[in-house]
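What follows is a set of notes on a single structure, which appears directly below.
Here the complex is missing a single protein chain, while all its other protein chains stay put.
And then chain A:
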Amino acid sequence: MAVGEVMRMEIPASGDLSVTSPELHVLAVDDSIVDRKVIERLLRISACKVTTVESGTRALQYLGLDGDKGASGLNDLKVNLIVTDYSMPGLTGYDLLKKIKESSAFREIPVVIMSSENILPRIEQCLKEGAEDFLLKPVKLADVKRIKELIMRNEAEDCKTISHSNKRKLAEGIDTPSPSSSSSHDYSSVKDFPSSKRMKSESENLSSLL
């Protein structure tokens, strides 16, 4: 997964999460300059690297998703999290979310939506489209810390699931002949570091084979 390349988390066998982890790089999208300043400060205090852009279009350009430059884009640092305002002129936060989730290169990046309006259908729509969370403005430091912990925890779980399923795979390979050809297929797709959701269903497949 794209995120794994930056994170490189080393999870000890005990599964203890208090290892030193590299900083998250967050792309913050908001058309309001005041809100950009505030979210940037909140994220920096939470030990994140921050890039702010003023629109969904700019965000796509930064990621290299605007079709102009192909996959290279302007950014030289992988994005681990996108935090975007919902109501923006042009591309809304929801439009941006959709484009990210439709992209094979970037759909793994968690997206959090911010809005000053507490509209339940809107929140549901965003979560359904794959948003990680929804923050009500004005965003507080506690919100940012919570999101960061959520993202870090998801990354740690992905790494643990990968290392556990690898161990199980190796054990199966030594003790028993592989029950079906699908297990070797699973192993090669594990190497590709799929999304946390896919990983969970693959580890479920493995336990059903045992």
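Keep in mind that, in the parts below, a residue touches a chain if its C-beta (ideal position, glycine included) is under 8 Å from a C-beta of that chain, and two chains touch if they have at least 3 such contacts; residues count from 1.
What we mean here is this: contacts and distances are computed from a predicted model.
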| item | value |
| --- | --- |
| Missing subunit (named according to UniProt) among the choices "Histidine-containing phosphotransfer protein", "Chromatin modification-related protein EAF7", "Cullin family profile domain-containing protein" or "Ribonuclease P/MRP protein subunit POP5" | "Histidine-containing phosphotransfer protein" |
| Listed residues A:I45, A:L77 or A:L127, member touching the removed chain | A:I45 |
| Contact set of chain A toward the excluded chain (per top definition) | 31-35, 37-38, 41-42, 45, 87, 116, 137-138, 140-141 |
